[in-house]
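Only one protein chain is missing from this complex, and each of the others stays in its spot.
Let's look at chain A:
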Amino acid sequence: MTALASPAACGPEIRQERGQRAVFCGLTGIVWLHRKIQDAFFLVVGSRTCAHLIQSAAGVMIFAEPRFATAIIEERDLAGLADAHEELDRVVRRLLERRPDIRLLFLVGSCPSEVIKLDLSRAASRLSADFAPAVRVLSYSGSGIETTFTQGEDACLASLVPDLPRGTETPLLVVGALADVVEDQFARLFDDLGIGPVRFLPGRRAADRAAIGPGTRYLLAQPFLTETARALDDRGATRIPAPFPLGAEGTTLWLAAAARAFGVTPAKVVAVTEAGRARAGRALQAHRAELSGRRVFFFPDSQLEVPLARFLSREMGAELIEVGTPYLHRTHLAEELALLPDGTAVTEGQSLDDQLDRCRAARPDLTVCGLGLANPLEAEDLATKWSIELLFTPIQGYDQAGDLAGLFTRPLARRARLEA
């Protein structure tokens, strides 16, 4: 394993770009976060645009009694701030009367609420006092001016950290919302490694709060958790540096990093992960022929791009043309960047039309991009993989490695069928 993790001599070429960005705002994180924390409710304080965005992103989910809504700011709320706070209290009261099952309420800031400087953290502490102990009220910003797509999850989890009790009972905290099935697989692996008890952030219920303190070490399961990591550091917890658990190699390195931190022998790691690695290897085999030598272009979206590019390049044999990411945390991504082929073009930020020009000129075999670009690029005869699916589908760990590769091979296989 150490051989796999050897750092590259020169590393990727990182450049920054500014201009028009085609990305989601952080409000979108609500769509998967509300399913993870089963007794939490997300109340966006924003405009009709915010409500329309969530509706568009949530698709049919909006009809299944979801636990999110928008308090739409109206003309009269803009007239004076004191009034806006009273209005918010009224809306929250009405909401909690209708949904007595809610234990945790997030007030989610948006661009309009940030620009008019509506103090949601003050509102949250006021409402928390009013509704204690039945309901806790927290606040975070999911606005487009502050957050890009998955950074909404980061802001949400960071708001949970100060709320965690102090204690020494949690030696290992795994941070980042994972599908329940993935979480259970990882819990079993850590258990087999003799690391534990392992807790996850976020928990599945509001009451599920891991006690943390200076003895706690945390392992990021997602690459977009800058603020959450900072909040955990402030509480005295220590990060275990590791690549992210995507693909067989990434999962092994991620588990091995935790094992090293807890003094588990490499031999035990090999023994515990053997079966999983073998299964992942078999599952990936089928996809490797399809992806090997394919030229891939990533538009920025979720910050998952660098780990995904590493997986496609090292385990699938793909060639990377450009790896766009909305934001690059150089410390959290250090292990990932070291595994990218030398000279890989990594672009932080975006100037949409310029990036589209580069993409068209390169004519990649597969372009990973958002739904606003996917059909237009397909119409230009470029195969695409829409990126949002990578957030909704379980892709981490050994037993999802094949599914992850399948997400990239399916558009290519489909084109081959339709052309035949």
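Quick note on the criterion: a residue touches a chain if its C-beta (ideal position, glycine included) is under 8 Å from a C-beta of that chain, and two chains touch if they have at least 3 such contacts; residues count from 1.
We adopt the following convention: contacts and distances are computed from a predicted model.
When the unshown chain is looked up in UniProt, the name that turns up among "1,2-phenylacetyl-CoA epoxidase subunit A", "Cation:proton antiporter", "Light-independent protochlorophyllide reductase subunit B" or "Cytochrome b" is "Light-independent protochlorophyllide reductase subunit B". Note that of A:P12, A:G144 or A:P223, the residue touching the chain absent from this view is A:G144. Across A:M316, A:A374 or A:L390, the residue that sits in touch with the chain not pictured is A:A374.
By the touch criterion stated above, the residues of chain A touching the omitted chain are 20-28, 45, 47-49, 51-53, 55-57, 60, 62-63, 66, 68-75, 77-78, 84, 87-88, 90-91, 94-95, 111-112, 114-116, 143-146, 148, 353, 370-376, 378-379.
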